[in-house]
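Structure, as C-alpha cells:
With one protein chain held back, the other chains of the complex are shown just where they sit.
Naming follows writing order (A and B), and every chain is counted from residue 1.
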Amino acid sequence: MSERYDSIVVGGGLLGAALAWMLAREGARVALLERDQLNQHASGQNAGSLHFQLEYRMVEHGWESARTAAEAMPLHLEAAREWAALGDELGESLGVAQQGGFMLAETAEQVEVLRRKTALEQEWGLDVRLLDGEEARRLAPYLSDSVLAAAFCPLEGKADTRIAGPALARGALRLGAEVRTRTEVVDLVPAGSGWAVHAVERSDAGERMLRLEADTVMLAAGVWTTRLGQLLDVSLPTIPLALMMSVSAPTAPFVPHLVQHAGTKLSLKQTGNGTVLIGGGWPARLPLAADGTPELDRRPTLLQSSLVGNAAAAIGVVPRTASLPIVRSWVGTTTVTPDQLPLVGQVPGRPGVFVATGGSAFTLGPSFARSLIALADGRPPGIDLHPYDPARFERLSHARR
Amino acid sequence: MPDAEATSGRAARLPSERGEPAEITVDGRPVGCFAGETVATAMLAAGVPAFSHRNGEPRIPLCNMGTCFECGVTVDGVPLTRSCLTTVRDGMRVETSER
Partner (left out) sequence: MTAAHDLVVVGAGPAGAAAALAAADAGLDVLVVDEQRAAGGQIFRTTPPEFGGRRKLPTGYPWAGELLDRARSHPGIAWRHGATVFGILPVAVDAAAGADASAGPGSAGFDVLTSDPADPARSGRVRARRVLIASGAYDMPVAIPGWTLPGVMMAGAVQGFLKSQRLRVADRVVLAGSHPLLLIVADQLLAAGARIEEVAIARGLPSPVELLRALPAVPGHVRLLGELAGCVLRLLRAGVRISTGTVPTEVLGDGRVQGVRLARADRGWRQTGPARTVDADALVLGYGFHPSTELARQLGCGLDWDSAQGGWIVRHDAQLETTVAGVHVAGEPSGVAGAEQSRAEGELAGLTIAAALGRPVPERALAGARRRIRSASRFSGVVQRMFAPRREALLELATPATEICRCETVTRGTIDGFLDENPFAGTADAVKLACRSGMGPCQGRYCESAVAGLVAKARGTGVGQAGRFAAHIPVKPVPLQAYVALADDPPAL
C-alpha cells in the first residue's frame, strides 16, 4: 500500500522547508522527508549571511571565474527581495535584518579588486558603492585603521539559521503538509505518470519501509544531492566543502552590519541576541573513505590552521574581537558545483523530478524554491534559469566521451 | 589574622592564615582582599550582589570549579573570565557584566 501526494520534498534543510511551505501554500498535498532531524546540516550550521556581493572564493581565482560567478546575480537580486518579505508572508520571524554589508580591503591590491568587482556588480544591477577607509569607519566605527576601502551593499544582512528552516517547516505543517523526520529516501522509481519514493522510517522500535507516490519529487538534499542523483542514474555533480564557523558569547551590540573581506576568507556579524558569528569559508577536513571519496556522514575535523587564520582575519579588521569569548567553533559541509554556479532545474531525463543546490543556498534557498515550483507547474520562472540547468553537466560528460 | 566577618546573609572569611593584604577594584570600587584568594572569594566576601546579569537577573558563582561560567567577569579587559579560577593580583580591574 502506498500513500499519494502531489509533491514529495527530499531533505529538511532550509530549501526543503521553503519548498514544503510554498507548495502547501499553493494547495498541494506535500510530504517532506528528512532522514535526520530538521535543520541539522548545512542549513542549521551556516553563517546566515544574506550576501549579494561576490564572495572572496569567487574573486580569489581570478577575473574569469568572478565573471562566471557574477552570472548568478539575478538569483541574488531576487533573493534580496524574497528575504525582505518572507517573514511577513509566513507570519513568523526568521530573524532577518538587512542593515547593509561591507567587503573590506586592507592593501592597494585589494582596493583594486573591490573597484573592479563593484563595477561588475553594478553592471548586473546590484546596489553597491565603494567607500574609502574614513567613510567606512564613519559608518562602522568598529573597523580598524588598517581598512583602506570598503564596498558597501545596503541590501546585505543576515537571517537566523537556527530558526529560519524550522519556522518554514512549521508554516508548512500549519497548511497541512506532512513532515517526517528520521525518514531516509533510499530509492526513486517511476510509477505511472509520477514517482514512487521508497524510504526507511526509523524509530526506537526499529525500521519500517515506506512507499510513497507523488507527481513531482523535489530534491533538496544539499551535499547528498549527487547520491540521490545516483538513485536516478543521473550525474548531478557536486563538490562537498567542509567549512568552519565560530560564535562568541553575547556581547553588547557593536556590529550592525555584515562584514566580509576582499583579500581573505572572512564573514563577521552580530546576531539579534548579541553573539558574534565569525566564519568566511575556512576549510575543515572531510573524512575520506578507503577509496579516497569523502565520507559525508561523518563529522569533519577542525583544522588548526583555520582556527588561526579565521581568528587573525577577524581581529585584523575588527580588533575588539580579540578578547571576545568564543563559545563554539563547528564545521558544516556545503556544496559547490564544478563551475561555481548552482544547479537549479529539472533532473535531466527525469520529468517530474527537480533539484536545487550549490553555492550560497541559504541566501538563495527561497529563490531556488520559488523557481522550482514555477518550473514544476509549467509556469515561466521569474528569472532565466538557463545558466543553472543541471543538464549542462550531462552535456559536458557526453561531449567528453 | 583576620577574624570571621560577622555579617548577616553574606559570605564570611573564616579565621585562618591568609596571604598579604591586596586590593582589586570591582566596577571601579576598591575591594580589599588577601593574596592567594580567588576573585570570586574577594567578591563574595565583599558582598557583591551580582557577578553578572542574565536577562536582568543577578547571578553569582554556582559550581566554584570552572564548569558553569556563572562567575564570569571582565578581568583587566578580558570578558567572561572565571572568577572562581582566577587568583587576585594587587590592582586587578574587575567589571561585573550586564546583559
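In this section, a contact is a pair of C-beta atoms (placed from the backbone, for glycine too) under 8 Å apart; a residue touches a chain by one contact, two chains touch by 3 or more.
Please read these numbers as outputs of a predicted model, since none were measured by experiment.
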Study note, to complete from the structure: Displayed chains that the missing one touches are A, B
**Study point:** Residue in contact with the excluded chain [from A:38, A:147, A:212 or A:286]
**Key:** A:38
Revision key, fill the gap. Where A:22, A:262, A:277 or A:311 are the choices, the one touching the absent chain is A:311
Study note, to complete from the structure: Contacts from chain B to the absent chain lie at residues 4, 7-20, 34-38, 41, 44-45, 49-50, 54-55, 57-70, 72, 75, 78-81, 84-87
Point to revise | Footprint left on chain A by the chain that the document does not show | key: 12, 34, 37-40, 44, 162-163, 166, 169-170, 179-182, 204, 246, 248-249, 273, 278, 285, 299, 301-304, 307-308, 310-312, 314-316, 319, 321-330
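Heads up, the rule we're going with is that only the chains that are shown with their structure count from here on.
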Review point. Taking each chain's centre as the mean position of its Cα atoms, how many Å separate chain A from chain B?
Key: 45
Check your understanding: Which residues of chain A touch chain B in the complex?
Key -> 249-252, 274, 323-325
**Study point:** Residues of chain B defined as touching chain A within the complex
**Key:** 72, 77-80, 99
